[in-house]
Structure formats: C-alpha cells, structure tokens
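Have a look at the structure below, then the notes.
Left out: one protein chain. Kept in place: all the others.
Chain lettering (A and B) follows the sequence in which the chains are written, and residue indices restart at 1 in each chain.
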Amino acid sequence: MSNWKKIVLILGLGMLSTGSVQADENDALNELLEALHANGTIDEATYKAIRAVAEADDATQEDDEMSSEARTAETGRESGPDPAGSPRIDTRGKFQVTSADEEYSFRIGGRVQVDGTVFDEDIVSHGSGSEMRRARLFASGTIGGVWGYKFQYDFANSGADGIKDAYVEYKDLGPAKIRLGHFEEPFSLQNMTSSKQVNFMERGLPQVFETGRNLGVAVISGTDHWSASAGFFGTGIDNDSSGEDEGYGLSGRLTYAPVNSNGRVLHMGGSLSYRDTGGADGVRFSERPESHTTDIRLVDTGFIDADEFYRYGLEAVWVHHRLTLQGEFLSAGLDRGNRGPDADFEGYYGEIMWFLTDDRRPYSGSGGDFKAVNPKSAVGQGGVGAWQVGARLSNVDLIDAGIDGGEEDNLTLGLNWFPNRNLRFSFNYIKVLETRGGPFPGDEPDIFSLRGQLEF
Amino acid sequence: MSNWKKIVLILGLGMLSTGSVQADENDALNELLEALHANGTIDEATYKAIRAVAEADDATQEDDEMSSEARTAETGRESGPDPAGSPRIDTRGKFQVTSADEEYSFRIGGRVQVDGTVFDEDIVSHGSGSEMRRARLFASGTIGGVWGYKFQYDFANSGADGIKDAYVEYKDLGPAKIRLGHFEEPFSLQNMTSSKQVNFMERGLPQVFETGRNLGVAVISGTDHWSASAGFFGTGIDNDSSGEDEGYGLSGRLTYAPVNSNGRVLHMGGSLSYRDTGGADGVRFSERPESHTTDIRLVDTGFIDADEFYRYGLEAVWVHHRLTLQGEFLSAGLDRGNRGPDADFEGYYGEIMWFLTDDRRPYSGSGGDFKAVNPKSAVGQGGVGAWQVGARLSNVDLIDAGIDGGEEDNLTLGLNWFPNRNLRFSFNYIKVLETRGGPFPGDEPDIFSLRGQLEF
Partner (left out) sequence: MSNWKKIVLILGLGMLSTGSVQADENDALNELLEALHANGTIDEATYKAIRAVAEADDATQEDDEMSSEARTAETGRESGPDPAGSPRIDTRGKFQVTSADEEYSFRIGGRVQVDGTVFDEDIVSHGSGSEMRRARLFASGTIGGVWGYKFQYDFANSGADGIKDAYVEYKDLGPAKIRLGHFEEPFSLQNMTSSKQVNFMERGLPQVFETGRNLGVAVISGTDHWSASAGFFGTGIDNDSSGEDEGYGLSGRLTYAPVNSNGRVLHMGGSLSYRDTGGADGVRFSERPESHTTDIRLVDTGFIDADEFYRYGLEAVWVHHRLTLQGEFLSAGLDRGNRGPDADFEGYYGEIMWFLTDDRRPYSGSGGDFKAVNPKSAVGQGGVGAWQVGARLSNVDLIDAGIDGGEEDNLTLGLNWFPNRNLRFSFNYIKVLETRGGPFPGDEPDIFSLRGQLEF
C-alpha cells in the first residue's frame, strides 16, 4: 500500500515540476486520486494536498494561456485542453458535453413528430392524411456557470417562423434568473408544458387563448413547491415592416404545489396576460378541432378591431402515483373602446390520465410543469415501456357581444406508449360533441389520429 | 507482478464498497483490466471476476439513480456520467459519439454541393451559372441498441420542403427492421443511391420515374447477398390543406447479389410501386436534361388526369475491381379509367465507370446500393486520391396515348476525383443527343458542369 501511495504522490508532484504538461495528462491522475480516496486507500488530508497541487498547476497553466496575447489575438480565443480535466459526455438518451468543473456545457437535441389522421367527416371536408407535425433541432448550453442559452428551430415551419426558443439567461440573481430573447410568455399550464409532454396529441380547445412565443425579457423563479414568472414582451421574430409601432404585452404566472413528494402532487396556479395590439390588424381567436391535420377551424372570431385585450387562466392538477387529474379555465376579454362593445370569451378542459404500467409523470415544482415520462422498463431491455390511457373533455365559447366565433365541445380518448425515454407513440380518438355557431355550425366529425414521436 | 495484480483487485473491489463512486472512475480500471488481460498479465478467470464486480457496481449505481425520484422529476431524466464508461468519439472523417456499451450513439454530419455550369445552347436559353445544389445537415443516432433515428434537412430548399430523412427505426425484428417517418420509398438503384455517391453529377433521365421521399412505414431487411424492402406511404411532409384526402402508395424493392466478395459484385434487382393520386392535381412527369442549373425540362407531360398509376424498374450491376457496368430500365403506367386512354412511359440508362487509381466502389449487399468511395491514398497524406472516369447513355420516352411529353437521349462523359473520403470533385460533359417532341423539340444543348462536394 505505501508503495502505491508514493507513486501517486510522485505523479502528483511531478505535475507541478513541469510547466508544459497538458491538462489531459492530469485526467488519469485525478481519476486515480479520486478512486483511491473514495475507496479509502488514501486519506482525506493526503487527497486534498495532492489535489491542491494539481489544481495549482492547472491555474498556472491557465495564466500562461491568458498572457499569450499573440495567440489569442490571432484566434480571438484561447485554445488548448480544458484546464479543468476531461469533459463528461452524455450519450444515453441525449448528447451533452459538460466541462469537468460543470461551469460549461453544450447540448444538441431535437424532436420529430409524425402524424397520420383519418376523419370520419360530418358536414365539412377536413382531408385525411399524414403530416410532419414538428421537426425541431436545438442547441443549448451553459457558459461560466451563471449564463444559459437555448436556440431551437422547427423545420416544419418556414423561414423565421421556425425560430422557437432563442434566448439567453443569467441564472445568478439570488433565487431567480432573468431571460432575454424569444420564448414562451408565461401563461397557462398546457401552454407551458412542452408539446412533447402534453397528455394528448394536441392541447385542449382553450389553447385558443395561448400567448405563444415573443421577443421579450422575463424574471423566472421557483423551488420544489412554487414557481413564479413574469415578463415584458414585444411581438414575434419579425419586426413588422408596416412602419407602425409594434404591440407589446405583459404576462405572468404563479403556481403553488403544497404536495410534491412520493409520487403525489397537488398543483394550483394562475396566469394573467395583457396585450396592446399596437394598431395592428386587430385580434383573432381561432382553433382547429384538436387535430392539426385539418386546416379548418370550427371556432373562429375573424379579426376583431380592438386596442387591447387581457387573458387569464386558472389551473389545478392532482397526481396520485399512476393517476393524473388536470383541469384549466381560460378566458380572454377585449377592450374595444369606441370600436364596439367589449367582449369576453372563455374555455376549459378537464382530463384524467392513468398509467397501466407502474410509471409516473414527473413534475417540476420550480417550473410548475410536467416533464418527460421515463419508463421504468424500456423496450429492448426486457420491458414493455410505459403505457397510459386517458380522457379529456374540453370546451371553448367564442360567442359574445355580437361576435359569433362559435362554441365547441370535444371529447378525446387517448392511449400513450412510451417504449423508452426518447420515444412516444400516441393514439387519440377525438369526438366533436357539439359545434354551435361559428363558421361551420353543426360540423361534428370523429377524428382518429396516430403520432410517432422521437426526442433526442 | 503479484503486487500489480493485488492493486487491480483492490481497485476493483474498492469500487464495490462505495455506493457514491462515479462511473468515470471506472474507466481507468476497465482500461487497465482489459490491457492487463490482453497482454496476459492477468488470466481469463481473474479478469472476469473483477469485471463482474465492476459491472455489478455499475448496476447498483444505476438503480440508485432510477430511484432518485426527486432529481428525475425535476429534470425529466437521470443525469450523471454514463455508467458504462467513457464514450468513444470518432473525429476522422465524421463526428460521432458512441457509448462504451455501443447501445447509444449520436452523429452529426452534412453535405455541401456547389455547381458551376456552362451551356452551349442550341434553341432554348438555359442560363449558365452557379448553384448551391445541396446543403444538408443531419443528426442520427441509436437508442438502447434497438432503436435508430435520422433527421436531415436541406438548406438549399425552403421551409418544410427541405426536410429529407426524418424517421425512427426499430431494428430488432429478427433479421428485419421497421422504419416509420419520412424517407425514400424503396424504388430503383439510382434513386436509392445517395446523391453523394451516384456515378455522375445527376441521376440518369429515367429518374423522372422516381418515387421520392414520403411519410410512411416500411419493413427493410437484407444480408450481404440480398436486400428486400416494402412499405406503405402517404404523401410528403405537408398535409395538403385542400380538404381532399391524401393519396397513398405502396412500394417495394428486391435485390440479389450472388457475387459480392474480393472486389467483385454481381447485382440484380427489381422494384414495383403503386400510387393512388387521392383526387389531387393528377400526375406529371418532367425532367431536366441531367443538369440542375437549368429550370427547363426538355421532357414534360404536364398534369395528366389520372386516378392511379404504377411504376416498375429492373436493375443490374457488374463490378470487377476498378470496373463498374450499371444499367436500369424504368417504366410508368397510368390507369386513367374514364378520363382517357391508359398511357405507358419508359426510360433506361447504361453506364460504364473505370478507376484510374487502384480504388473500389464499395457495395452494400444488405442495402442493395453503393457507398462512399474511400480512396486508398488521400491527398495530403502522400497520395493523389481516387480518380475515376465514366460514360453514360440514357433515354426517356414520355410519348404515348396522345400525350406528347417528348423523348430525349443523352450522352454523359464524367470525371470524378475523390481527394479523400470527405471530398469529391466532378466534371460532367452532357450532350443532349436528340430531343423529339415535348415542349422544346429539337433543343440539343451541350452542357459542361463542375461540382465540388463536401461530406462531413
């Protein structure tokens, strides 16, 4: 044993004695040091002493690099090995590289959703078919521990419309972070839940009141038991070229989860959003019948001449092991000034989900939303994946103050299969129960839809 | 020596004794173990014993992670180092990360093709010029050993049209795999061969009968000596928003290679494809004169009112070391019902290729296609790369049943230079030998074209 100790000490001190040694050479030593310390071959004091020596060596080396001005001037950056040791590389289910000191990381990922839909049509022709619903890539990362960023593009869109998340965050504002760029205005649970992780293939009808992604700045905070976020937003990616000033908006969301442990979650929340239209075309609310394969909106107000409008939402979820009960009420109110009477629209949905397998829907208290299901037993590793069934009732009412946008009630039955944490297959049966008023009164199709989803 | 053995044993057992040790620390041990076993320092039994201990430790650790519910709930995934050891990273000619157990991999790559073309014009003005022919990026990977995926986008296109491969595969169906998403319908050798690896800059004239990529599902199988694939397909990326139901198609291809060894290949194959147009605009066959720089199609049927049509193809290749002989016959038949008489179109090409250098065109029996040339001696490493010359005759006849789409005969002479496995430069001289009928009868230009191609 003492021979071994000596070798380690000599290796460690040897590093100090030479300025030109590269950090890569420290890896084996560091690994050895940690292993030997972890299994008790060397004691805490010895470990720390040699470790300090190795780190001092790293620091010296870094100073050398910083002062090498000519080289930096030519390239604009230092190059050379990471002074903190070999990065960690994740390959299992995602690709991410993280520096040894965890101060820097870089990740590349994406999602692909392919849909096939058959309409049992009623009055209107919707058009059965297949569709690439989403095809996104993203790069995200951490810089110097305190900064984060994400850039995401959806190739199923065209041009700048495909830019989804594109933001920078400063994460060291006490318990909060500040985010700048293009991202979702904080509003409504189903809106804030990733499209990969909503319970059914499409969000419920009240999604008509979504705020969507805009350019803005927000403060975001939270712990395991609550989340709070609020921001100021302009409009989307493009400055409209009309010469008119852009509109702007303010949005905020607050959630509270008194229960969040042992597979049980009680979640409550509320959202509020105000928007000034900036003299643009006005406001329009329209929504497909919970299937994106059709371009027909059974509810549609058309453009309403309005200066400003507000939206609010209330949400609640109860998760008890395999069971999820979830519901939201959302509403929009238009202040039309002299242009017409004020109008109020509203919608709600309620859903119940049940895992057939012993799986869970992971909840994030600090985000106030739900994350990817990670099946306990994946297909190909002796398991059948996670299986989940569910039902949803949803309603939206866009009839008020002389505006006939229509009212719609839907029932959705769903089956989700998660073979592993990267894949999901969903089958949804959507029955349009009732369509009153609107552009297609009385059109009540049955919709059968399948989705294959990849996340990487 | 026995001291060394003890150290290894202690390191291995030490891993077991501590639950919190990270997998990274196992890397050095694993490497050491394998090296010591490989060179005979430790015997098989000892190696296996310690290895088992190390793996048991990994498994324990993974279980710990799985049960760490709070952490998973917050992030939606386990984090931490790969329990199976350090991933392998490929950098030579491609970027790929593969987990130590080979169950997971992630790759990023792409291609760029830049063309410059001069037309010695005859009747019609084609417009000499340069063009970014293709500019693609892709991400692909393996999940849990049995799942594969690929997502590829061509930035030389616009919007969702740029989505090329976008699919998920399950690879563990006995000798076959099942593929779901957006990918090439199996049909015709030149169609299935990557645009990076076809013998000339553009595929031969019968490419007018290509099936292209569609959303669908297919079963794909093969060995070194045969390949079989068949699938059901809807239409492309977008659901058409007309309210009409989409068309659909069935395609299959079978290839057999009785000879596939020692630089010799004999390949034969056939393809069959049926398509129902789904009440869309009808069917149109049109093709550029084997140069993409012009937008003029010397053969073009215009839209033909038809319910359904079928296509078939026969193909054969003989590779003898430096020599390749390749040919295909392709045909399309339209069933027009009451809308007009049925029509049959056809085309063929034959090509001969010869490597000036001692290089080979690699063949994949299980795919029934050809792969990237990897020159034996790369430029910059003392070599001149691979040099190849070739000639092609091609014909397409789109005149039948009163439809005058024209007939065209082309001769192409080609020179390919592969400086290394990532680069290719091609020069093609295309002589339009004869153009009968069609939109531009008698137009017989000479075309001189250069391409620079990067694959990474």
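Please note the rule applied: a residue touches a chain if its C-beta (ideal position, glycine included) is under 8 Å from a C-beta of that chain, and two chains touch if they have at least 3 such contacts.
Note that the structure is predicted; figures quoted are calculated from it, not measured.
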item: Sole residue of B:142, B:207, B:255 or B:293 that reaches the chain not shown, by the stated touch rule; value: B:293
item: Touching residues (missing chain, whole complex) on chain A; value: 7, 10-11, 13-15, 17-18, 20-21, 24-25, 27-29, 66, 69-70, 72-79, 81-82, 86-87, 89, 97-99, 103-106, 108, 139, 141, 143-147, 149, 151, 153, 158-160, 162-163, 166-168, 172, 180-182, 215-216, 234-235, 237-246
item: Residues of chain B in contact with the chain not shown; value: 3-4, 28, 31-32, 34-36, 38-41, 88-95, 108, 110, 112, 114, 116-117, 124-132, 135, 137, 155-159, 162, 224, 261-263, 293-296, 360, 362-366, 371-372, 374, 376, 378-381, 419-423, 452, 454, 456
